[in-house]
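So, chain A:
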Amino acid sequence: MVSNQIMFILFSAMIIVFSILTVTSRKILRAAVYLLFVLVSTSGLYFMLNYQFLAAVQLTLYAGGIVVLIIFSILLTSHISQNFESSGWKKNIFSAIAALTGAILAIITILEYGFTASTEAAQLVDMRLIGKSLLSVDYDGYVLPFEVISILLLAAMVAAIVIAKKGAPKKIVLPKLNQE
Partner candidate 1 sequence: MDILSLFVVIPVLTITAILLLKDTRQVRLVSAFGMGLQLLMAAVLVYLYLSARHAGNIDEMLFVKDYLWFKSLNIHYAVGVDGISVAMISLTSLVVFAGIFASWEVEILKKEFFISLILLATGVFGFFISIDLFTMFLFYELAVIPMYLLIGIWGSGPKEYSAMKLTLMLMGGSALLLVGLLGIYFNSSPDKNQLTFNILEISKVVIPLPAQRMFFPLTFMGFGVLGALFPFHTWSPDGHASAPTAVSMLHAGVLMKLGGYGAFRVAIFLMPEAAHELSWIFIILTSISVIYGAFGAIAQKDLKYINAYSSVSHCGLVLFAVLMMNQTAMTGAIIQMISHGLMTALFFGLIGMIYGRTHTRMISEMGGLMKVIPFLSVCYVIAGLASLGLPGLSGFVAEMTIFVGAFQHPELFYRIVTIIVVSSIVITAVYILRVIAILLLGPTTNEHFEHLPDAKWFEKISVITLIGSVAAIGLAPFWLSTMIGTSMHPIIERILALNPF
Partner candidate 2 sequence: MNSGIPIQYFLILATLMFFTGVYGFLTRRNLITILMSVELILNSVNINFLAFNRYLYPHKLEGMFFSLFIIAVAAAEAAVAIAIIINIYRRFATINVEEVNEMKY
């Protein structure tokens, strides 16, 4: 099963490296692309865990949807070639310390906690099962969260339209707007 481990190491290395690049890159479009790599690698992990459907969703929704959305918004709001001025070193160091502390704390906790892997047979996750469970009202059914998420998506859609609609909130005049 070495191939397994090799794949895992590959994906994890990609995830970690590109994650770090995402949050440190000075060019915003590159950051978006690094994010895309991270997301793709993640979907690889999903495949490894045998959640093919989810991996597919991850690819289409994240890589295909959200990243595109982000890139569009970058194009709308920023100059692509623009370099960020880096934030102050104090802030960076402090944030790094906080993040590291948190990470170390979490890792120690993980390592100290003895997980016992379940011995039960894994359920085969196929599309039919997913579809049935999502719409089932039985004990194992997920119709309620499904409906909730539908409404949430609707609401988000409406909200996104309303918020982004031009000209609507003209009434509120904030003092800093005068230079506009």
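Candidates were picked such that all candidates are chains of the complex that A comes from, given by their letters.
One rule holds for everything that comes next: a residue touches a chain if its C-beta (ideal position, glycine included) is under 8 Å from a C-beta of that chain, and two chains touch if they have at least 3 such contacts; residues count from 1.
None of these values were measured; they are calculated from a predicted model.
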item: Identity of the candidate that touches chain A (this complex; choices 1 or 2); value: 2
item: In the complex, chain A residues that touch candidate 2; value: 1-2, 4-5, 8, 12, 15-16, 19-20, 22-24, 28, 31-32, 35, 38-39, 42, 45-46, 48-51, 54, 57-58, 61-62, 65-66, 69-70, 72-74, 76-78, 84-85, 87, 91-92, 94-96, 98-100, 102-103, 106-107, 110-111, 115-118, 120-123, 125, 129-130, 133-134, 140, 142, 145, 149, 152-153, 155-157, 159-161, 163-164, 166, 174, 176-177, 180
